[in-house]
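Every protein chain of the complex appears in place save one, which is left out.
Right, chain A next:
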């Protein structure tokens, strides 16, 4: 992995600190009293769309003034302080690139803007880091979405920042690119960099072993080790809509199962509440077969991310 040799271990690490940060637009509160400290390693910022992740990231990156509270990078405020970009890199969600430049030109220009001592070497290193050497002399306008994203990551990494913020970095990437990006983020995190990426997709964060901050409706709903949060998520009650040839007989049989916490018999079939997703879905066909009931339909209800996250808030 090229990322490993290029991201040399650093002696200094940086901490991004949010103290009681809120942001509102008129009457709408986008971010509500969020406090967190981000240190070395990879952190996932997880939350449904509209939870305020982008607003929070923009405040972290100094592109939005907090209405209340303060964001500091090693004690320096990020708002109205371009100096912090010596240590901070941002990959924003908007797929905005100078399509008329080649990836190498683009990254080189960024290196020059940072006034790096050897911009050519830095640009080559950053382009190699995201494995874009093969296409580096083609105009970015000809790139796929994933390649553009990698070009922007290369530009954000060209000055080897201590802190890297990425807003929905896996959007539009194919599984291989996604895996590679994960590895890149991990190697950077292992090298002592502070990496934060946002996502609204559980499975993306799942592949990150680090800590997770969960945002729901502008608030920090949960934070900590991903496995703990994942357990909370998998153990939450699941609701299924079931239709069969004999709903009443199936309902009786299901009530005897430990994984089922409730059954409701309705006109259009059963509404089943189960505590364990895996156990229930494995058990249902066996139970139905034993009773000679044919299951016509099994639809998980209430699987929207919003409900998952709001469950977390209550937990």
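One rule holds in what follows: contacts are C-beta pairs under 8 Å (C-beta built on N, C-alpha and C of every residue); 3 or more make two chains touch, one makes a residue touch a chain; residues count from 1.
We adopt the following convention: contacts and distances are computed from a predicted model.
The protein name that UniProt records for the chain not on display, among "Purine-binding chemotaxis protein CheW", "ABC transporter permease", "Anti-sigma factor antagonist" or "Ferrous iron transport protein B", is "ABC transporter permease". Considering A:65, A:121 or A:179, the position touching the chain not shown turns out to be A:65 (whole complex). Although one chain is not drawn, the whole complex shows that of A:114, A:138, A:273 or A:291 it is A:114 that touches it.
Checked against the full complex, the one of A:13, A:32, A:92 or A:207 touching the unshown chain is A:92. By the touch criterion stated above, the residues of chain A touching the omitted chain are 25, 28, 30, 49-50, 52, 54-55, 58, 61, 63-65, 80, 82-86, 88-90, 92, 94, 96-98, 100-101, 106, 109-110, 112-115, 155-156.
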